[in-house]
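Just one protein chain is left out here, and the rest sit where they should.
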Amino acid sequence: MKKFVNDPANFVPEMLEGVALANPDMLGYIPKFNIIHRSDRPVNNKVSVIQGSGSGHEPAHIMAVGPGMLDAAVPGNVFAAPPMDYCLECIRAMKSDAGVLVLINNYQGDRMNWDMACEMAEAEGINVKSFVIDDDVAVQDSSYTTGRRGVAGNFFVIKACGAAAERGASLDELLTLCDKVNSQVRSMGVALTSCTPPAKGSPIFDLGNDEMEVGVGIHGEPGRRRDKLKPSDAIMDEIFDAVAGDIPFKSGDKVALMINGLGGTPPSELYVLYRRAAQRCKDAGISVVRNYVGNYCTSLEMAGASLTMLRLDDQLEDLLAAPAEIATRVF
Amino acid sequence: MKKFVNDPANFVPEMLEGVALANPDMLGYIPKFNIIHRSDRPVNNKVSVIQGSGSGHEPAHIMAVGPGMLDAAVPGNVFAAPPMDYCLECIRAMKSDAGVLVLINNYQGDRMNWDMACEMAEAEGINVKSFVIDDDVAVQDSSYTTGRRGVAGNFFVIKACGAAAERGASLDELLTLCDKVNSQVRSMGVALTSCTPPAKGSPIFDLGNDEMEVGVGIHGEPGRRRDKLKPSDAIMDEIFDAVAGDIPFKSGDKVALMINGLGGTPPSELYVLYRRAAQRCKDAGISVVRNYVGNYCTSLEMAGASLTMLRLDDQLEDLLAAPAEIATRVF
Amino acid sequence: MSEITLSDVERTLKSMAATALRNEKYFSDLDAAAGDADFGVSLASGFRVIDNDWDELDKSSIGALLLKASMIITSNTGGCSGPIWGTAFMRAGALSREKGSLSLEEIDSMLAAAIEGIQKRGGAELGDKTLLDALAPVKDVVSSYVGKDGVPPGEILKEATAAANEAIEKTRDWVARRGRQSFTGDRSIGTPDPGIVAVATMLNDLCEEFGVGAE
Partner (left out) sequence: MSEITLSDVERTLKSMAATALRNEKYFSDLDAAAGDADFGVSLASGFRVIDNDWDELDKSSIGALLLKASMIITSNTGGCSGPIWGTAFMRAGALSREKGSLSLEEIDSMLAAAIEGIQKRGGAELGDKTLLDALAPVKDVVSSYVGKDGVPPGEILKEATAAANEAIEKTRDWVARRGRQSFTGDRSIGTPDPGIVAVATMLNDLCEEFGVGAE
């Protein structure tokens, strides 16, 4: 296993300790429950926006904690939703009179643990609501009863809600906003390699030198289909057609366009992909008013990328442009 | 080759086109000479700060162009210094009455191309000076006559000079500042995997499953020594001792601490490394007043990381904290 | 059938924990085939605490012990497995609160309650290729002996184990419709469900523990 890791059992806590040590002023850390939170939260007149999912998606979600983004994140083990107790403690720690909004990516494990935690929190009199994100067009076959996955589109829900919450939106308004973003955002990903969870010590799947996985999620699980590796433009064309064809996006639409790296793909390749996506948008009469190229929601060190498109109206455009501050320093 | 790439010969131009398409307002792009520049530069009362080196180090240096950072970057092919003409055109495009400062990482190819270009530019009456950065403690044996390499410490020279130039520092003042930063910054890196330049199509070197390269640079070249892979803390201890022992850093020092990913290592592992580095600083009485954890200067998709420590005084602390804006969107 | 005692339940729980710990890597590897390779780690994380804290666990009754196990699993296990296994133990514990021993009929009801709880919690149905498809045939074996006298518990355990083992092969070519593996669609065909394998492995180890089988 080619990783910087001590005892794999301590991988997640050591990562979180690192994050806490790197942000002593901005972030609080509750080791017992893997909670990373804004040290100035909760405050009573603002809805707390929280998320918890498996680890291994960094910078999501722990590095998305900060003013204008999440108030807290509570990761589980690598690719495993956090235990119910962790979720409950996170809700408790972030409780506010204005309420707590839990953003859940649509995975059975996440949903079950959060559902239980929300029930318990409600029983304690905490005003908590949850919203389930499912933007992955790779999973749409109705025979798969858990429905679509939540992948990088999650980022836009966080950003929009984080900004709106900062401006004083109520819990109900935020739920309406979640619904709007989620209904307008679509994603699909491709993997060129697998990834290695530290506790497993070897790659989750094997992929031939000339193969790729089409329609991967962000948990290292294989995709919907294995295919021969193709030139970058052909790959982008395929996922662009799937993503843009889904709502569908139309000529005249304004969009936010994201090329999300899955962890092991360098920026150079992401920009080669972006180039094609931007050309395709232009050809389709879709106007890109905001773009994101980088690693936002990853599968450890998996080589691969996903395309996310969000249709914007004035409200969403404004919310995406709102200031935010997170614990990632780029300069 | 597990990469998003079309014709490998077009890899660098397509990446640059992607960067330009993603930043139509902020960045200008001169395709013929691989030049990415601030679209509002040059201005005559500010020194232009520029850099050009091989590609494959993204976000360095093309994504370091922006207010408070570089005015222009001119990358060559993957791991190859830009041809002399490209350098010369970049100097010409950024010429300013206040002068042009070229920041060169200490590699023979970079130095020769820039030396020739600077000579030609001077002959044309352009006020241009260059500074050579060499922060890599892995290369210190005096028998290697090219001296130390410039690696991630380069980032701090860019940031400090970018900020000072924005505040109106003269070319001479900037050279003095370069010297100060370069004399106070030290780095060393470790690779867990090799990387694959698109034009080569296969990894530069082979590394056993239980091996690592100690003392790698950022051009995919092997390191100084091959060793058995060790637990993360042991690896950090070794490079920390080498880096901190070099100036040496002492109890009472204030530093900026950077854990730089080499491309294929996810943030989770970088924070596991940061945790140990922060602990070591604490134990040594060194106070970390600013930290950087992420990919700043990479070798394509190489898995690995480097440690950079910069000793700060009030001036440097102030310059690092100055505002800057680059074409990387993190939220 | 003779009654199942608190001590039998203790041995059962300890044996299940041992199975989960011993197979941590194996179960994760199974989950790698179509899922996300965390099942073994998740399952072990709850059972490890049960194993470590064994001496301090409330053993005043069968129900007390099972409810404590449920709490430990729910608190320490992430992914799908925490809610699924935690709910199963909770439902079984709720039906055996003050009990020091259990009749076969009571065990049958506890299994039924566990299965119903899992279905409520995760929405899975039989045929979705989850551990329910191992638990249901196990319960069927138990049900078939309710009211029949003189059958040694070991025989029933043996037959239940055989049913679980069969479930592995029977479901292998099904499509997973729950948990992470469901996203890979048809690609789950041909690989056994890790949850089903875990149930079967635990039963096989239980046979060993109680000296049954090995014919």
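Order as written gives the chain letters A, B and C; numbering starts at 1 within each chain.
Quick note on the criterion: a residue touches a chain if its C-beta (ideal position, glycine included) is under 8 Å from a C-beta of that chain, and two chains touch if they have at least 3 such contacts.
Model, not experiment: these values are computed from the prediction.
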Among the chains presented, those that the missing one touches: B
Chain not shown: contacting residue from B:84, B:289 or B:322: B:84
Residue, one of B:221, B:238 or B:318, that touches the chain absent here: B:221
Contact residue for the chain not shown (choose from B:1, B:26, B:126 or B:199): B:199
Those residues of chain B which, in the complete complex, touch the missing chain: 54, 76-86, 107-109, 112-113, 116, 138-139, 141, 143-146, 149, 197, 199-201, 204-205, 217, 219-224
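Operating definition for what follows: only the chains that are shown with their structure count from here on.
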Overall pattern in which the protein chains touch one another (line/ring/star/complete/other): line
Closest chain to the centre of mass proxy, which here is the mean CA position: A
Euclidean distance of C-alpha centroids - chain B vs chain C, Å: 55
Cα-centroid distance, chain A relative to chain C, in whole angstrom: 33
